[in-house]
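Yeah, one chain of the complex is gone here, protein chain that is, but the others are all in their spots.
For subunit A:
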Amino acid sequence: MKTRENDVVAEYLREVDQRLAGLPVLQRRELLNDLAAHIAAEQAERNLASEGEIIEVLERLGSPEVVAAAAHEENGTRFTPPPPAANRNKLWLIVGIVAAVVLVLVTCGFLAFAGADSSIEGPAQPAVTAPETLSPS
């Protein structure tokens, strides 16, 4: 029972924290501490026990979006949600392109090498075999 209520609170704080990217780390920590202290004080002073009552406290605090937006507004920063995901995607795109280029180069090199190989051995063999196979027909 106790853990379920804590889960709701932890999830709420995590969702706020995710939206605080770009804020100085100390302010970020301060806000999370203040919110956690607020929730704990409400719980203790009003003797809240059920998950429903905890959720009500969280609803009065406001959605993680609203709270994080207020923090960014006070700090003059902007919530930039895509960067981590976008950067990761871009990184994978670059890795993919590099891998593809390397693969093409290796393949070309291999083919060129194989071609060079066969150009050395190639003429020698047909030169030997060709007359044998050609002469009967």
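Here, a residue touches a chain if its C-beta (ideal position, glycine included) is under 8 Å from a C-beta of that chain, and two chains touch if they have at least 3 such contacts; residues count from 1.
Throughout what follows, contacts and distances are computed from a predicted model.
Participant: Using the UniProt record as the reference, specify the protein name of the hidden chain from among "Cell envelope biogenesis protein OmpA", "Multisubunit sodium/proton antiporter, MrpG subunit", "ABC-2 family transporter" or "PadR family transcriptional regulator".
Facilitator: Going by UniProt, the chain not displayed is called "PadR family transcriptional regulator".
Participant: State which residues belonging to subunit A touch the missing partner chain.
Facilitator: These residues touch the chain not displayed: 16, 27, 30-31, 34-35, 37-38, 40-45, 60-63, 66-67, 70-71, 73-75.
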